[in-house]
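Take a look at the following structure, please.
Coming up: subunit A.
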Amino acid sequence: MLPVEELFSNYVAVLIAGIVAFFMVITALIASRLLAPFSEEREKTTTYECGMLPLRRASTNVGNRFYLYAILFIIFDVEAVFIFPWAVSFIGIGPMAYWTMFTFVVILGLGLAYAWKKGALQWR
Partner candidate 1 sequence: MVVESTPGFETQDLLINVGPQHPSTHGVFRMVLEVDGEIVKDLVPHIGYLHRGAEKLCENNDFRQGVGYMDRTEYLASHNAELSYVMAVEALAELEVPERAQWIRMILCELNRLSSHFMFLGAFGVDVGVFGTPFIYAWREREAIIDLFEEISGDRMMYAYFRAGGLAWEVPGNFEERVREVLVSTRQGMKDFDNLLTRNEIFLARTKNVGIISAEDAVELGMSGPTLRASGVSLDIRKAEPYMYYDQIDFDVPVGTNGDVFDRYLVRLKEMEQSVHIIEQCLARLDDGPIMPERMPRMLRLPEDQEIYVRTEAPRGEYGIYLVSKGGNKPWRLKVRSACLSNLQALKKMSVGQYVADAIIILGSIDIVLSEVDR
Partner candidate 2 sequence: MRGIVKSLATTMSTFIRGPVTRGYPSKHRELPERDRAFPLLLWDKDIDEPFCTGCHACERACPVECMTVLMKDNPSHESQDGNSKRRKIVDEFWIDYGRCMRCNICVEVCNFEAIAMNNTWSGHETSVYDRSDLVMDLPQLMAQSKSDEIQEWVAD
Partner candidate 3 sequence: MTSDENVNSTNEEETSEVEVVDSLEDTIWPLINRVLSSVDVTPERGSIDLITRIPRTDIIRALQILKNNEEVQFNYLRCLTAVDNESEGVDVVYHLYSIPKNINLTVKTNLPVEDKAIGTATEVWEAANWLERETAEMFGIKFNNHPDPRTLLMPEDMTDTFPLLKSHPFAEIEILQGELLGYDRETQGDDE
């Protein structure tokens, strides 16, 4: 185990990585802006619609299935978040920790089974 200060100082590298990546994108974009030709033409800036003129705006409603999966995901991702700290420390704590998590997972498993039964996992 590393000392706490070093634990966080390592994450400075993550920030730097983000900045490096950002500059990588922006330099490439600037290089392209300088090198690439640009011609203003109305036809070019229409969206690709298989050769036809766009029928209407694309950003309309989204199928409600997607939201349902998003909700399910949040439920189970939270569960995963609880499992994360447990996974590497339960051996030290002992069987009690294991059975606690077991119960938790089983309850969520029942929840999944319920969602399944209710048809939430069915696309239609």
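Behind the choice of candidates: all candidates are chains of the complex that A comes from, given by their letters.
Just so we're on the same page, contacts are C-beta pairs under 8 Å (C-beta built on N, C-alpha and C of every residue); 3 or more make two chains touch, one makes a residue touch a chain; residues count from 1.
Please read all numbers here as calculations on a predicted model, not as lab measurements.
Please state which of the candidates 1, 2 or 3 is in contact with subunit A in this complex.
Subunit A touches candidate 1; the others do not touch it here.
Which bits of subunit A are touching candidate 1 when the two form their complex?
The touching residues are 49-58, 60-66, 123-124.
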